[in-house]
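Moving on, here comes chain A:
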Amino acid sequence: MAGTRKIIAGLAVLVASLWLRTDALGQAAGAETCYLDGWRNPLRCYRLPIESEPEAPQLAVMVAPAVNNSGEEPLYLLAGGPGQAASDLAPLLNAFEPVNRERDIVMVDRRGAGRSGAFRCGIEDQRSLDLDAFARKLADCYLDRAEFAESLSSRQTVEDLEMVRSRLGHERIALWGGSWGTRTALLYQQWHPQSVSELVLDAVAPIDTKVFLTARAAEDALQALQRDCANDPACARLGNWRAQLDALLESWDQGGRPVLSDPLTGQPLTEPMARWEFANAIRTVLYDPRAAAQLPFAITEAHSGNLQPLVGLSGLFVKSTESMSMGLTFSVACAEELNRISADEIAADSDGTFLGTAFLDLFQHGCRGWPVKEKPYAAPEPRAQPVLLISGEADPITPPRYADEALGYLADKQHLVVASGGHINSPRGCIPELIARFLAQPAEELDSTCTREISRPPFMVASYGPDIGGTAGNPVKEPGTGGRHDSGEEAGE
Partner candidate 1 sequence: MNRLTEILRGPTAALLHKEFLEAWRDRRALWMAVCFSLLFPAMLAGGSIFMVKKQAEEISRLALLGSASAPLLEQRLRGGGLEVDALAEGDPAELLAGDYDIVLWVQEGFAEEYRNFGAPPLYLYIDSSSSSSPRAQRHLQERLGALQQLVVQQRVTARGLAPQLLAPWRLEVRDVSTPSRRGAVLLAMVPGLLILTLFVASLATSVDTSAGERERLSLETLLLQPLPGWQVILAKTLAVASMGWAGALLALVALVSLMPLMPLAELGIQQATTLSGVLTMGLLLLPLALLVAVVQILLALRSGSFKDAQTQLSILQVAPVLLLMMLDMSRVELGGFFWQLVPLVGQQQWLKALLVGESVPAATLLAGSAATLLLVAVAIRLGARALQREALLSAA
Partner candidate 2 sequence: MIEVNSISKAFAGRPVLRELDFRVPDGRITALLGANGAGKTSCLRIIGGLLRADSGTVRVGGIDVARDPLAVQRQLGVVGDREGLYERLTVEEYLTLFARMQGLAGAALRESLEYVRRELELEPLWRRRTRGFSQGERMKVSLARALVHRPQHLILDEPTRGLDVLAARLLRRTLLRLRDAGTTILFSSHVMSEVLELSDSVLVMARGCIVGSGTPQALIREAGCSNLEDAFVALAYGDRQAGEVPA
């Protein structure tokens, strides 16, 4: 009888364990299934209130659950900008699929961005605007929500992330930062080293590096483009487009500034394009090698009076500016970057570059109407976490030298430099695999030879596109004996 009772008790335990398991599947309270554009699979989404500040926007947290959670640290994606939302990084999940097999990937929209109360100023979608008008609009935006603007900072973002980490029950986390996200990641590592296991930093903005001084970096990127174009026989035929660019910049404000048409609607734009806008457009094109490949041709055309290719190029970036939360951008940039840049430094950086102060002017104007208190960083302290650095050789804002020069305090780092690469290289070629391998075995040195296969896309050399070649090719005979017969048949279809 005692035996029978034991068996019944055993069965009861088994049945009970089935119920318990169902409960555990429910995950932490408040998780909902949701989707983000660019990623087909369902995500677990949370809205986490900030307990100390009930009025603050709830944080939007999105988790791409691991296919098979093996208990590895989750990977948190930190977005750039400042002002970009982590939820906009969803398309990256396609590249991070090998990582996602074993790790959760977590995206937290930082306060003031994306789904966590985006701080927009209504100027994000205006492509042509006078600098002063721009600053005025910005100042109005600031005055509307001065307190909120003041509260936004890297420190706050890191503390919010730290709160999310503990609320989701993650002991330690791996960080992927892109562009400005690398700064956030590096600061997180400084302030909460015990919470961070590994870092993957793509387009690195070191803590001590003044990344808003971009004129020199942009010039280097343009020169890398010049070099690659000169090495390509078809592109080389375009001639000295660099000199034409300089001439265009020089003569921009003389004579009538060109009125361009909208690349989407085809309608003429109300405002003519300003010189600073033009220079910035060139700089922006350099972010993406696909766009940069069209630059030499677009300049050549512009020089001969046809501005259409340039307009088309600017159309490539419409979407990326729209996703920025301008209020957040200025709150962080003014308090943490512009505050520490001196006039001498600006002069030294912009001297002899195509960009000059065109990029900084925008921020300097803006920050005047955005009077947040400066929030300087302490000098970084040594850290031992394994760090994978990724740079594009022709990145116009975070060139490889930043990662090489300003991260001496990191004891364990590897640096992948993508030849002729632009800004953000994580999804390209074999780099997703390398990132997965690094996260799996951070102590081992990566074999980066496969990154050499990543190349610039073919240059646009004429209105027909890239040169497909074959100008002086050998005449080709129709293949095979039955070739003519075959082709005849195909023509008949």
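General remarks:
Assume a residue touches a chain if its C-beta (ideal position, glycine included) is under 8 Å from a C-beta of that chain, and two chains touch if they have at least 3 such contacts; residues count from 1.
Inclusion criterion for the candidates: all candidates are chains of the complex that A comes from, given by their letters.
As the structure is a computational prediction, the values presented were derived from the model and not from experiment.
One candidate among 1 or 2 touches chain A in this complex; it is 1, while the rest do not.
By the touch criterion stated above, chain A contacts candidate 1 in their complex at residues 1, 14-15, 17-19, 21-22, 25, 35, 37-38, 40-42, 65, 67-68, 101-102, 260-261, 263-264, 266, 290, 293-294, 297-298, 301, 307-309, 311-313, 315-316, 318-319, 453, 457-458, 460, 462-471, 473-483, 486-487, 490.
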